[in-house]
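Once you've had a glance at the structure underneath, I'll fire off some questions.
All protein chains but one are shown in place.
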Amino acid sequence: MGSNMAECHPVGFQWVMEAKQRGARVIHVDPRFTRTSAHADQYVRIRAGTDIAFLGGVINHILGNDLDFREYVQAYTNAAFLVREEFADTEDLDGLFSGYEPGRARYDSSSWGYEGAGHHPTRPMESGMGGPPIDMPARIAEDPTLQHPRCVFQILKRHFSRYTPEMVERICGVPQDRFLEVCRAWTANSGRDRTAALVYSVGWTQHTVGAQNIRAGAIVQLLLGNVGRPGGGVYALRGHANIQGSTDIPTLFDLLPGYLPMPDADRHPDLAAYLDAMRARGQKGYWQGADAYLISLLKEWFGDAATPENDFGYGWLPRINGDHGTYRTTMDMIDGRVFGYLVMGQNPAVGSANGRLQRLGLANLDWLVVRDLTMLETATFWKDAPEIETGEIVPEQCRTEVFFLPAASHVEKAGTFTQTQRMLQWREKAVDPVGDQRSDAWFFHQLHCRIRDRLTDSTDPRDEPLQRLAWDYRLEGSGAHEEPDPDDVLRHINGLDLTTGRTVDGAAQLRADGTTACGCWQYCGVYAHEQNQAAHRKPHDEQGPYDPAWGWTWPGNRRVLYNRASADPDGRPWSERKKLLWWDPAAGRWTGYDVPDFPATTPPGHVPPEGARGPEALRGDDPFIMQGDGKGWLFAPQGLCDGPLPTHYEPHESPMRNPLYGQQSNPTRRVYPRPENPYNPSPPEAHGEVFPFVLTAARLTEHHTAGAMSRQLPHLSELQPELFVEVSPELARMRGLTHLGVAHVVTSRSAVEARVYVTDRMAPLRLDGRVVHQVWLPYHWGPTGLVTGDVVNDLLGVVADPNVLIQESKVATCDIRRGPRPHGAQPTGRLDSLRARAGGPAVAGTTSGTAVPREMP
Amino acid sequence: MTSDAVTRELAEPPDALARANGYDEPPPRVGFFTDTSVCIGCKACEVACKEWNDVPDDGLDLLGMSFDNTGMLGANSWRHVAFVEQRRPAGQQGDGWALLDEMTAEVEPRLRAAPRGGSELGTTPLPTAPGGAVQDLGMPTFTRPGDGTGAETRTDFRWLMESDVCKHCTHAGCLDVCPTGALFRTEFGTVVVQQDICNGCGYCVSGCPYGVIDRSPLDGRAHKCTLCYDRLHDGLTPACAKACPTESIQFGDLDELRERADRRLADLHQQGVEEAQLYGRDPGDGVGGHGSLFLLLDDPEVYGMPPAPVVPTRYAPQIWRRVGAAAGAFALAAIGAFVSAAVGNRP
Amino acid sequence: MSELPENAAPPAEARSYYGRPVIKAPVWEWPVPAYLFTGGLAAGTAVLAAGADVVGAGRLRRACWLGSFGALLSSIVLLVADLGRPERFHHMLRVAKPTSPMSMGTWLLTAFGPGVAAAAIWELLPERWRSSWPARLLRTVSRGVGLASAATAPGVATYTAALLSQTAVPGWQEVREELPFVFAGSAAASGGGFGMVAAPPSEAGPARAFAAIGAAGELVASQVMERRMGLIREVYHHGAAGRRRRGADLLTAAGLAGTVLAAPRSRIGAAVSGIALLAGSALQRFGVFEAGVESTKDPRYVVVPQRQALEAAGRDRAVSG
Partner (left out) sequence: MTKPTGRLHRWLDSWPVYRQLTGPDRTGRGAAAQSPRSRQLHARTSAAEPPARSVCPYCAVGCAQLVYTKDGRVTQIEGDPASPISRGRLCPKGSASLQLVTGPQREQRVRYRAPYATEWSDLPLDTAMDMIADRMLDARRRGWQDTDADGSVLRRTMGIAGLGGATTDNEENYLFKKLWTAMGAVQIENQARI
């Protein structure tokens, strides 16, 4: 679901094809019939943005028919835990959970906690990956029989009780019998002998309910006992070579390496407060080591200047206090609050939602540095943006100073990428780059040297961290090519024991006293034993099924996360067929095919001593070692801003009213109403008919994201040479569109012109007494390259998930009309009239009073 | 396959074809087995082929044939992935759908208007169809989609993909008619154009019953799949087969590939995929069987391939007999003309 | 004429890939049908020239050798011009392939050409040089090789039918039985026609007879060919190919009539008839050529006969099984 694996991850899809040939059943749920659907045993067409309704239906089917893997659920999930009395569900509050603050469009999550457990409020972007901690009582109140009305299991049951097959059909447009077929197939592959794997991609994440989509999938998998077991799991297929790595070692505003939170201005004034907020009393699991992780990081960053006396330099870290995400930043550019922008290997002028917003931001900078392999729209916006035609950008009046620096390619530098299953693979350098082409490591090194030189004599305290920054990596190359040796950088990321100068072998060796330095605790072990483990290349035909000697997978080179769950509570494999790890009583340790997720000598029945914290507090049957309670969370008492359980909300722009609740859309979604970012009206607002169709955008196999790595290559461009929009024959008749003719898709943001593809792969949906049409376009084109086309992302507005601020770019509403789009200065005028028809001023957008952005400082 | 074909095949050692073409101690005959039932239409084969063989792009034109913008095999496309959209369920024999769907109806007249009938697809955009586009085709109508709520809603649909390639025929029309010996049978039993020899006479283009080989307008020579002849010399797998993510393209000794194909066909039939069929498997067919076998999920013509082609060389004896007779008649006519003129001149 | 013969396929709704052609259209352009004509003309005139030499018709001989040589030179230019790599024309002599009509044709032309050239050169020698001993030697040699060339001329005149028919082009392959006779007749008619234009009627008797036999033969063969065509008849009837073929028939018939009725008596009549025959022959070649090209553009012409053959084979197997 939410993934087009065959098209977007073709080489990964070989394993699906192989499983299918061995008898696995493949089900594809998607708004579009794709190349993945073509090979599925069952294809289910769904309305874009209704995945939670579908998955909620599956959960209801499981719970209503007692099809959960009860032994697993009882032992490894939080099903038995009791939730506080104050908690009120969406069933009680018509689509809202308890604690909603209407004026601020956010929740006070204190009522969602476990009975008797302490509580720390959940606020967006403030807690890193671990979420706020749980103050654990010695024992959480629970009902192992799962009968207590306030136990998670019963809450879950009640919450999803109205997600019936009829409701799924009304919301998703999936006929009941087809839906039930999926339910039967999914639940049949559960239990001791069987598992099912769930695959998703940005079809799930790019929604105002992105995080909750994945939660819903995880709940199904937990109920069916499909987590931590071979053949199970929830797989996120990620879209860029190192997108996983750039989240682990984040080039993200809200995180420090290893999913530690960036210090927050209010909650983390000093190191003690920061660590206190991370490590609550009695909390189980590995987040308890956050002190060692952070202090080791500070030691790596500031070296000898980081001392216990100065909080290891904590005070030098900048603080966040809200949304500093890319869209917020772009709007600040338009407002003149951001002066300079560095863009590396990314093409926001084409690849980000609301491209016009992006380009207007770029046009209002003082300077812009673009580093890439080829010339691309983000660097050339001042001469070829669509806004030149409309007169919104005039080259002679655009002051942005642009530096384009050619970058080295993946074969012209060594380093690691972290792939979608968390595996780091070392790349050897094949050749030197030519001309001015340089690696990004070179760029940052040279930039650092220049900045350091300029600040040598500064006495300004704000320059201290730069003056004290430890930057003594081994250098390679000489003169104009001098750059840090990536091997040495990786070694520092892995971490060093400063008392011996040797690498540490795992995160457990990190200490909070400043005697270890580590760039990313999660990557501890990638350079264990002074060896670059990511460079291991033992061929797969020379090793076992989990191939531990190829690359290195975080954490600790284990290939299946939470693999304690692959054995039953007594440590025996659930079945011979599905064995991965098991307790060997004779040897007194865990054995099997993978690296255990926990100390190998912890017996299955281990009960930690009173007062234990952190990893030591984990019981022998607590597989979910990162959770504060060691359990898989069917109900998330902490960590999510928009509710402890996934709830079906309509997309921000939807053709229909939410049939389940009075609350139409995610009440905490992030909206950015401003003139450059208007929204289409949705029910219950008037004039939804102006944009009657559901719009979605996606990738093709033959191109790569915003196109800079494919639109310039003849061998790829010829395979998909032109932007097209796919419509069903029915919609084609309704709008008078002909195959290969020209049409334009319109939203309140923009109009995009494309060739029409009339295909049976698109089909209308019948739901809630009406027919809903969906259209989709690939989004790879822009004004430069061998093949060019309109920027599809211009159609999309910016509205975001409250947890992670990802934009809802997989669903919006639109209209489609035959013929070319208006050109010249016309489009804005034409759009204004459309917006006028859509009701009120162009900026009004959704008037749902429950969603307002958090204020900027 | 007819029984005498089987006998013949069993009697033939794997290197028989190469031996017959003058090689001592040749390696076994090699080929492809393209199993379209696992093709995901990613086109890696097309790109890998072009990267290895330095084949130029084939034009940047949208053809409107589902996701196929290559069109057909040609001088600059040695692998071609075909995409067929069908309103019938996969794995079940339908009752013969009248093929005229919207896409075909729009593309077909444009093809007719194209130079060489679209033989150079990809190098030029499709012209606008004479008389404009077909709007409503009066095709068999369904209940309004979405009207129903059960099994009758429109979901029976399948999307076939197939990576087409040179067939490396046992009896190769292109090779037989080539007047320069540029096309030749290699020691691996494959058919290759020698670029240092070809003078672009174009005869092979018309000699091929599959429409595979073509003359490049860029360099005037004929080009097609070489089965990576250079790589074969170093024991490497051809580029397309190596890249193929799902092993839809398999490379190997032809003997073994035939067995694999038979097994796969039996498996699919057992799974109820009745329409699965092998193409080019039969050494008794019109071209003596392919070096590159295919497993198809519909008739070959649905993928743009001839259902039962015959190598033109098979007609050669008959043709030369008729030519001989005609030449004789011509000679007799000449003699007759002089005789009759002489007779006529005699007073 | 519009009804299909009983054995022809019904216009079946063949299945196809977006109506896309199954086989490639020939890459050959106008020089190839032009060569079909000039090659036939070279052969036709060569036999006339040789015959004239034997019977001592000097002016017919001279005209025909020169005509043959001119046609031969044109043929070579046309053939080389149609190559993708003209500078590599000599690669044609790398191999001698019995399976390749073009290779066979190359060797035929190689055998045919020198004699024609030698004879023509002698014909071109100024009168005052002819009595010199080298010229006399040349005469002897050229007479011999000229006759030899004439012996190969029937091959040159007809092999082009094999050239076209031994292809996967349905429009050429399906007419493989009759096409050699059409081309033989066409070559004879054009050769005779040329003789009638170039030689005085008094000497052109053999040319007229040759032209008449050729034209009649071509018309008959063409009719037979058409009657035996299946689905492919469409491409011979419609479009440019159809028009050329109808023009060819008309001109050939008119030329034939003129040859019989007017040419023996009138120089002008002979010339007009001869030109009609030449034009008819040329149009015939272009018509056949274009019909073939057209037949590659519609997959039905490939698919339907093959499907029928498969079904027939299936029926046979069912019967025999």
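Note that the chains are named A, B and C in the order they appear, and that numbering of residues resets to 1 at the start of each chain.
The working rule: contacts are C-beta pairs under 8 Å (C-beta built on N, C-alpha and C of every residue); 3 or more make two chains touch, one makes a residue touch a chain.
Model, not experiment: these values are computed from the prediction.
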Practice item. Check the whole complex and report which displayed chains the hidden chain contacts. Key: A, B, C
Exercise for review: Kindly state which of the options A:325, A:608, A:628 or A:802 is in contact with the chain not pictured.
Suggested key: A:325
Revision key, fill the gap. Filtering A:104, A:184 or A:462 for touch with the omitted chain leaves A:462
Study note, to complete from the structure: The one residue from A:151, A:520, A:560 or A:787 touching the chain left out of view is A:520
Study note, to complete from the structure: Missing-chain contact, candidates C:16, C:45, C:75 or C:99, resolves to C:99
Study note, to complete from the structure: Touching the hidden chain, out of A:8, A:152, A:277 or A:595, is A:8
**Study point:** In chain B, positions touching the absent partner
**Key:** 18, 20-23, 42-44, 46-48, 51-52, 175-176, 181-187, 192, 194, 196-197, 228-231, 233-234, 236, 239, 242-245
Review point. Hey, which chain C residues sit against the chain that's not shown?
Key: 93-99
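In this text, only the chains that are shown with their structure count from here on.
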Check your understanding: So what's the Cα centroid distance for chain B and chain C, whole Å?
Key -> 31
Practice item. Report, in whole Å, the distance between the mean C-alpha point of chain A and the mean C-alpha point of chain C. Key: 73
Check your understanding: Taking each chain's centre as the mean position of its Cα atoms, how many Å separate chain A from chain B?
Key -> 45
Check your understanding: What residues in chain C touch two or more of the other chains?
Key -> none
Check your understanding: So in the complex, which bits of chain A are touching chain B?
Key -> 6-7, 10-11, 13-14, 17, 21, 33, 35-39, 43, 45, 169, 173, 175-178, 700-702, 714-722, 724, 728-730, 732-733, 738-741, 755, 757-761, 763-766, 771, 786-787
Review point. So in the complex, which bits of chain B are touching chain C?
Key: 2, 65, 71-72, 74, 82, 84, 98-99, 103-104, 107-109, 111-112, 116-119, 121, 173, 176-182, 197-203, 205-216, 219-222, 299, 301-309, 312-313, 315-316, 318-320, 322-323, 325-331, 333-338, 340-342, 344-345
Study note, to complete from the structure: Listed in rising order, chain B residues that touch chain A in their complex are 38, 40-44, 46-47, 50-51, 56-62, 64, 66-67, 69-70, 85, 87, 90, 101-103, 105-107, 110, 122, 126, 133, 135-136, 144-151, 153-155, 157-161, 245-247
